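Take this structure first; my questions come after.
Only one protein chain is missing from this complex, and each of the others stays in its spot.
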Amino acid sequence: MHTQWRRAMAAAALAAFGTLAALPVHAADAPNSIRIGYAISLSGVNAQGAATTTLPGYDLWVHDVNAQGGIFVKEFNKKIPVEVVAKYDDTSSAETMLRLEEKLMTEDKVDFVLPPWSTGFNLAAAPIFAKYGYPDLAVTANANDEEQLVKQFPTLFFFLNQPIHFGQALIEVLNKYKNSGQLNNKIAMVSVGDQFGAEMSAGFGAGLKASGYDIVLQKSYPLGAADLTNEIKEAKASGADTFIAASYPPDTFMLTGTAITQGYNPKIFYTAVGTAFAEYGANFKKKAQGVMGIGGWNPALPGAMDYYKRQLAVTGHAPDGWASPVTYASLQILQQAIEKAGTLDRKKVLDTIVNGGPWQTISGPIDLKTHIVEHQWGAGQWQNGQFVGVSPTDMPGVKPFIFPKPSW
Amino acid sequence: MPLIEVILGGVILGGLYALVAIGFNLQFGMARIVNLAYGEFLMGAAFAAFFMYTLFSINPIVGMLLSVPVSFAANWLIYRVLMLPLVRRARTRDDLEGQTILATFGLLFVLRGAATLAFTADNRYYNYLGVPLNIFGFTFAANRVLACVLACIFGGASLMVLNRTRFGTALRALNIDPIGAELVGIDVRGMAGLAFAGGGALAAAAGTLVSTFLTFNPAIGIEFTMKALVVVIMGGIGNMAGCLTAGLLLGIAESLCSYYVDSGLTLAVAYALFLIVLVVRPRGLFGTP
Partner (left out) sequence: MAASAEDRRRRRTRTAAAIGALVALVAVLATVPLLTSDYQLSFMVNVMSYLVLTIAWALFSGTTRLVSLATSAFFGIGMYTVAMSIKILPLYASFALAIVVGAAVALVVGVLTLRLSGMFFVIFSFGLSEMIRELMVWWEINQTHTMGRYVYVPFDTTMIYEHLLGLAVVVFLVGWLLRRSRLGIALLVIGEDETVARQVGINVPFTKVAIFIVSAMFMTLTGALMAPRFSFINPNFAFNPLVSFVVVIMALLGGLQKLWAPVLGVIPLIILSERLQTQFPFWYSVLLGLVFMVIVYFLPRGVTGLLEDIWKALGRPLALPRGFTGPLLDAWAWLSRPIFLPRGLAGIIEERWLKIMPRANEKR
């Protein structure tokens, strides 16, 4: 009898407590979903970049969040699923992109807007995000004047290094071998004729000269160049031990292919965007060994490999070793900030993103106090079929560098 | 790098441009259709070669046995179904050009959109024949040389057919005077259909060869179409010799510019050369005024 009585009392108490706990909740006010929208290049020249780096991350994040039942929002005391209510095609036109961002923010009135793809589009969109107070987690953007930009646009965040930091990360590696006499001080550098190439070559060039390197070859080539044989031949003839290309994916593949054909084997072979793509390793296989590239990640971080496998399984797209994991990490931050702020109020979420860090992500802890992620992978290298971070050398999980690059 | 090597490199690049332009020249010069969707067939063949090579390890050159006839048939159908109504309707040649530009512009979007849906927007790359080849002691990539050689063969073959056969004479008559051609008993529409389809077949061949060394995605088509247009206009509409010459000139100009000036200016120089040619010869290098 006693036990039964006690059990009944406990059950009653629990029920009462449950009711009490449930009472102050305005369950009726809770939205059915957290409304997400974005405009991104689904067609046109930018579509390939968005499809490789950004879109799979968006899709995977929505999938992951909803698999857990949504994001817990304290204000409503329940988990609210994420819903992509608006997904627009900016057709790779900046004018269209701006207009569609305005539509998302003023007509559709979505809760959060995910950023477009590419540096140019993000810089163009930043004023609109700032005007309407939407957090702007501009992952696929970097610029030399980031500090000034985040002051001007208080909702803007940069996740990737500034071009100058990529230069520093590379120079750190170069210096080690130059100082030990294994590497000469001559540099051959080519860059793609776009914003990225311009800023990278400026950032690299200044750093290299300051460290006593001699840039014996410096050329730019147009976006969509059909042939880069001359550039590789000139680099080969220049006697430089180091080849640096501030390149975009198509040229990254072409430069590597041409270097293989021409038997060009510098001690350091560095290409930029595209080197970290899974396709790069799949195409060049063992020849990729020792190739340096922009970015890098640490697959040993908690959740990182799991993320890799999940993205491949859910979206069919293997993430790259640079901006893809950061894209996902930026969304993890958004999710955690909503949870921590306990509300969908954008101003509060924005404050939380800034002050609530450091955030635990698949790219390691990230703090956004300055709106700029300061310490990031600058350079990576293909090692045994994986693109891993090798510089800056004080990053956790840094891998020993393979020097010199083995012959193709 | 000696001058001769730079020029050789330019010739190889120019061969690629000529290769892309020959098929377009057949469609534009003989069938009188400005086919803005030309590059989409090039892109389609590139994807076909890519999937055949990566999934079934079919050699791209062998794969052409499939993609070239398919493209021939598809283009023939396009001519019969989509272009003929416009040909029948058009009052003047200018009128026809305007109408076909609009129609094929639409077709371009349809095909590109369909390719994006089917293949995703991702960049594709595979390496076939990326081996060094020694020419006069200089090293070039075998796949690029192959493209150039085939451009010369295709160009030469079309030139032979056009100048040495009855069929070719009839085709040239289409270029010069479609109404006159009809009067002397040439089946103008049937011939034009074949020329259009032949152009499509060459597009597929070019696409296959290009895919062996260039990265491509569904949006790449229009770049090749515009390149082909520039080459054809520069050489003279319907003139195969002009087409080859213009392609080679552009390639050599780009190569010289990339070595002696700066690679960043190559495209600007190529366009400048094109504009100068037109200012001096308003109907192209080999065009008849």
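So that you can tell them apart, the chains are marked A and B in the order they are listed, and the count of residues begins at 1 in each.
Assume contacts are C-beta pairs under 8 Å (C-beta built on N, C-alpha and C of every residue); 3 or more make two chains touch, one makes a residue touch a chain.
Quick caveat: nothing in here was measured; it's all calculated off a predicted structure.
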Residue among B:230, B:243 or B:256 touching the omitted chain: B:230
Pick from B:3, B:65 or B:110: which residue touches the chain that isn't shown? B:110
From the list A:106, A:182 or A:355, pick the residue that touches the absent chain. A:106
So that we can see where the missing chain sits, which residues of chain B does it touch? 28, 34, 82, 85-86, 89, 93-94, 97-99, 102-103, 105-114, 116-117, 226, 229-230, 233, 237, 262, 264-265, 267-268, 271-272, 274-275, 278-279, 282-284
Across the whole complex, the chain not displayed is touched by chain A residues 42-43, 86-91, 93-96, 98-100, 102-103, 105-107, 119-120, 123-124, 126-127, 143-144, 152, 191, 193-195, 197-199, 201-202, 220, 222-223
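Note that in this section only the chains that are shown with their structure count from here on.
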Mind checking the centre-to-centre distance between chain A and chain B? Centres are C-alpha means, answer in whole Å. 38
If you look only at chain A, which of its residues touch chain B in the complex? 42-45, 47-48, 50-52, 190, 193, 219-222, 224-231, 233-234, 237, 249-250, 253-254, 257-258, 260-263, 274, 279, 283-284, 317
Footprint of chain A on chain B - complex, ascending: 1, 5-6, 9, 12-13, 16-17, 112-113, 116, 120-123, 125-127, 130-132, 139-142, 144, 213-215, 217-219, 223, 254-255, 258-259, 262-268
